[in-house]
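Of the protein chains in this complex, one is absent; all others appear in place.
And now, subunit A:
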Amino acid sequence: MLPVVRRCGETSLLKWISQSKIYKRTVQNHTTSHILMRQRRMKRFPVFSSSKKTIITRADKDTTDLSEFTTDRIRNFCIIAHIDHGKSTLADRLLEMTGAIAKSDRNKQVLDKLQVERDRGITVKAQTASLFYNHQGQQYLLNLIDTPGHVDFNYEVSRSISACQGVLLIVDANQGVQAQTVANFYLAFEAELTVIPVINKIDLKNADPERVGSQIEKLFDIPREECIKISAKLGTNVEKVLEAVVDRIPPPVARTDDPFKALVFDSSFNHYRGVIANIAVFGGQVRKGDRIVSAHLGKTYEVNELGLLRPEEHQTQGLSAGQVGYIIAGMKDVKEAQIGDTLYHREQPVEALPGFKPARAMVFAGMYPMDQSEYQGLRSAIERLTLNDSSVSVQRDSSIALGAGWRLGFLGLLHMEVFNQRLEQEYNASVIVTAPTVPYKAILSSAKLIKEHGSEEITIVNPVQFPDRSVVSEYLEPVVLGTIITPDTYTGKIISLCLSRRAVQKNMVYIDDQRVMMKYLFPLNEIVVDFYDLLKSLSSGYASFDYENAGYQSADLIKLDILLNGLPVEELTTIAHKDRAYTTGKAMCERLQDAIPRQMFEIAVQAAIGSKVIARETIKAYRKNVLAKCYGGDISRKMKLLKKQAEGKKKMRLIGRVEVPKDAFINVLKRDK
């Protein structure tokens, strides 16, 4: 059996997500997305003053009697899957079958409310839906807590999982177990949840559910007979999934007669209604008008509104042990509804639940407004977005070339891309995003520096802060344990790729007669930029990849300077592994050579470690740069061009005599798309 790995990291995402599969989905959902988008906006920004109407409707439903749902008739579960294995489709079907939403062809990714989720076919923000299901004459309350499929959003997954007792692990009958399936399985396994394997897409021509069943048996030690074979698209056997949820997943251990105790597992902010907290009630019950306390802050609030999410908010009079829902209690700031916090009745204090470890940023990138005049706008957009995503770390930063901006920390690359896309789509902000970097560490040897920093070990996020070798006893770089699952025809190529990325193989097993699972220890830095793209392209898209944090390892790191005619360009300083210094330096020199326009003198573009130049490109001097014709009719055009150049000149960054346009920095620093 494979070791159970502690996970708190992320997975590399990557472009393949945004290419083939996601786009396919975008096209399918084109019309729907727009319609639903609008609804979502209305909900989030109720500028259409629809709130009154909604309240009336809610009042009608206020009569829902939840008291019949004792804990033994409640099941809390989530669905986890590799991307595009059909998680959202299955969720849509479950919602339809239990009457939460009307049956319609339009129901596609009902729980994925963000545009970025629909665009990419992924779930970013966990959503919750309470389903009423009648099984053998009994009415059950099934709480489906949707989870982000991607381990970049692991913190969301673990939050959701903490409110569940079981998971549906979806595997595509055609593609079989993928890297993310493995990651997701261990997440659930570690949380000691009941795992119900579901093999989806059995209607596909190339579906091979038997093979997938044996993969599941081999990898996860779950008897193949336990797999439920379905087609979420056609609805085939979906009823069996609901039955299994009731039969196999244990009810929550929670007693209604205990004091009220609830876990805040998500929160969002609405300008009109304040903080909306999603809670799982672990004990007792809470009613409208109750006075509750946040264990974290010790502040008291009065419950104004509460209810179920079906998936739309559905007001009720109360929530009781085992139930999952939302609560609005006059909190004005999301920080008041800390995720992982415990809520209890003012009169009956309880011991707080363990909560969650705060998410740790593992990929950093600079974000700058395209134009400095957009700084304020971008700032408020970032503030608003981080309100609902506390996992993004924000630090002000400034670059001589790009102006004032921020260095943001993300859980992973997909997290970064999604954040950026949301900035652009939801806040209409155009940003320059620099190539991602990872947090390095240094063990200081200089007593003076140790005193200065207050510790022996320091984390270096910005290359400018990189301490000199002379004051450091050891540099450390973050490493991740990567899982690659691929058809065996590609193993040779993939092994070469991994070796070129300084990866160390830890494990290699056949999960069936054609598919191989390999585990490699990678320096994180080696996979943050283009690893996934290369992996996808050399395996014709068949290989899947996922990773989890594996701490830090000693590394021979150097600071790489970029020089223009001998003068260093501070904003291009990079930290690199010694073995990669040449390739990194050469690539940067080449990009600069293309990006800096020719000037009247020759420009040497060099990469150097200390005083040693390791790569060089030359930008040749102009020999001729004068417009051939300039007569009466040409003057206006010529003047316009020259004036533009003269204006641009004022904005150029001057390194010695070399004029470097902002575009050149953007081209070198930005992340390739």
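Details
Note that a contact is a pair of C-beta atoms (placed from the backbone, for glycine too) under 8 Å apart; a residue touches a chain by one contact, two chains touch by 3 or more; residues count from 1.
The criterion applied here is as follows: contacts and distances are computed from a predicted model.
Missing from the rendering is one chain, named in UniProt as "Radical S-adenosyl methionine domain-containing protein" (options: "Alkyl transferase", "1-aminocyclopropane-1-carboxylate synthase", "Radical S-adenosyl methionine domain-containing protein" or "Origin of replication complex subunit 4").
Checked against the full complex, the one of A:Ala447, A:Leu499 or A:Leu642 touching the unshown chain is A:Leu642.
Considering A:Arg346, A:Lys506, A:Lys578 or A:Arg657, the position touching the chain not shown turns out to be A:Arg657 (whole complex). Residue-level contact of subunit A with the missing chain is found at 599-601, 620, 622-633, 635-636, 638-639, 642-643, 645-646, 648-650, 657.
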